[in-house]
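Quick one: the structure is below, questions incoming.
Only a part of the assembly is drawn; its chains keep their places, and the rest are absent.
Per-chain numbering from 1; labels A, B and C assigned in written order.
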């Protein structure tokens, strides 16, 4: 179990981590997501003893790892780390992967076997004799993964381990990570800016922002109930709008957004400034005429402001006093025959509006 | 100018006739300077690693001091060692003066600063992520050192080349603590190529000097080819 | 041969000799040592150095025998108790050499007069007369200073630093000769080095007569009372060897085959000429 207690890290005048507290359970997969520069790498480096915190303590199984200088080797040997910009040792791919095993005094035949298995697992079978310095970005990243995994650490720290990989390879690596966690019980801390990856892999996600965890929770919690406006934006809630509660009664309220009334489930009371988070998938677009009643839901008339591609979908933004985006498959967009300027109505349930306090920072 | 050609001819003659005196002198040069280079390497590498990777007060000043010692004249090194091992010096009882051992010591001391300094330079050029990766893979201190050396092998071996070059080409210390003795037994003699060159030069025998210089460079070439072979492995 | 850099332990006695460069460079000792080693079953280790350095080796007890040619400093060395049993084994004469053209016109003069002339012409404006001095406190340099003194000059005030005509080479005899040759200058040289270099030089002997040019070589033991574990027996053997009849003959003929004239005169019978007690040339150390 990894415990972070009030961990801080300053570089010169810049405070990157400011009293971060968290607990990562044994055999858990924990994803750290957060914007560029939030301190994800810094955090992993502190856990891996590559840097010392400016304050606070990090405990693994109860041991303050930065205090135990004598045991630091055995503590380091519990962990494996995949770096964000992996470095290649100037030798063959096989030797690159074998290093950790050699440090632990493994025999030559064991090494051969393990390295080959690892290469196979990351999809680089046959690359063993290549000089690591000549690998492509994604190939090297996979070598770095194999290098950290082959030592079968108790704790695996991975700093954005799949950024240079194509989706097919990513899937392969993700399966591998899940398998390692399941079969070997490895605790895994992964930093990623790909929220969906966090979701696919992690038992819990921590959103690192402004020096600390803005939210820690299950993927679903983080996605559907973001703790604040920044988290909402960050996890891809397209529609985050500000408003003021103008009426409230037992658990539901009416919020005024730029003059438009939106009904939502919430316990905020009249006069409070709030943010409404509405996922674009929850918004239905219908031709202006044919909007059917949603029991107690929101139906907002408006005109299509823009249609832009988004993977196999289209993102349709409707101006209904404020901008609301929805995601429709291309086919639906074609079927509805909507284009910029079309009059439509946007509807969504009271439950799909997640209300958080408006914070300015 | 004619002497240069004469020098080449003489060098060829000495080499092809396997002139026993010259062979002994060349062998002595190789043994002494290689030993000194190996000793200095063994000292310089851990020292350089500690200084490069360490964080301690005065680190920068120490590096400055080491760089300053690049300018240590060989004569001064010779003198200092001489004072230490002369009969009246603190280590006089070891009777090291005028022995090849003394020359090894002097050359080791002479090249230690430059080898340490260049080791620091070589190590500081290594990508910090390489260092972090080794740490994080659970390297012990020794494993770390060995592997970081492997990474820096090009620059480290260049350092060895510099050290050897300086050792085999220096004359001031060799003459002061060795004495340039041409005794009848190999082990008691302390004449090496550079001291022999000095002697020939002082006697005005320029072709002989140049011939010995060519032999010295031939040896250096051999050593460097060996180094390059390791470098590119 | 062995590749062990540390000295191999031999049963042979080792004799360490410090000698001045000019003597060493004549290769006289190279001729003599095998004979000695054969006779006494010893190994001779010779270190050549500047006179000052050689004397220092002696003072420190780093050698067993000292061989120099600087009477005044030898006397001091003996008086201080560092050396004993001095024996003179050879002598020759210094020469004043200079360019064939002899711009100062000293050919055939007495040494003192020649020096005075060189200085005077050198100090006149626009002259190209230059004197190159060893300037290294060697035996030769000592002799030069003695000549200046005999000519009535205060060395440091009247000679050194009196103008660019007087240049101190600060190096060995060979380099000094080369420099004098290059600058077409005058210099004082021992005869051995001059003869060895003569082939490469345009310099000729201009002054070679005068008692003051006398150059006397001696060997002495380092005092075993100062350094009890010094190799005094073999040291004694060496000094005696140097004044032995056979060796004296050898010395008297040394260099004839190469230079057409001997480099040294044997001291054995000329003790009066060189002004030393007879015992110093004839009596073996008991």
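Assume a contact is a pair of C-beta atoms (placed from the backbone, for glycine too) under 8 Å apart; a residue touches a chain by one contact, two chains touch by 3 or more.
Not measured: the values here are computed from a predicted model.
**Student:** Across the entire complex represented in this structure file, what number of copies corresponds to each chain label?
**Tutor:** Tallying all copies in the file yields the formula A x2, B x2, C x1.
By our rule, only the chains that are shown with their structure count from here on.
**Student:** Examine which chains touch each other and state the graph shape they make (line, ring, star, complete, other).
**Tutor:** Looks like a simple chain-to-chain line, open at both ends.
**Student:** Quick check for you: compute each chain's CA centroid and the global CA centroid, then name the chain with the smallest gap between them.
**Tutor:** B
**Student:** For chain B and chain C, let me know how many angstrom lie between their CA-based centres, rounded off.
**Tutor:** 34
**Student:** Between chain A and chain C, what is the gap in Å from one C-alpha centre to the other?
**Tutor:** Using C-alpha averages as centres, the distance is 89 Å.
**Student:** For chain A versus chain B, what separation do you get between their C-alpha means, in angstrom?
**Tutor:** Computed value for the inter-centroid distance: 57 Å.
**Student:** Multi-chain contacts only, two chains or more: what residues does chain B have there?
**Tutor:** none
**Student:** Under the stated contact criterion, what part of chain B meets chain C in this complex?
**Tutor:** Residues of chain B touching chain C: 24, 27-28, 31-32, 35, 86-88, 97-101, 103-104, 179-188, 201-204.
**Student:** Under the touch definition given earlier, write down the residues of chain A that touch chain B in their complex.
**Tutor:** 45, 48-50, 73, 76-77, 79-81, 83, 85-87, 89-91, 99-100, 102-104, 147-148, 151
**Student:** If you look only at chain C, which of its residues touch chain B in the complex?
**Tutor:** So the residues of chain C touching chain B come out as 1-8, 10, 12, 14, 16, 21, 25, 30, 33-34, 37, 43-48, 60-62, 172, 174-175, 178, 196-197, 200, 227.
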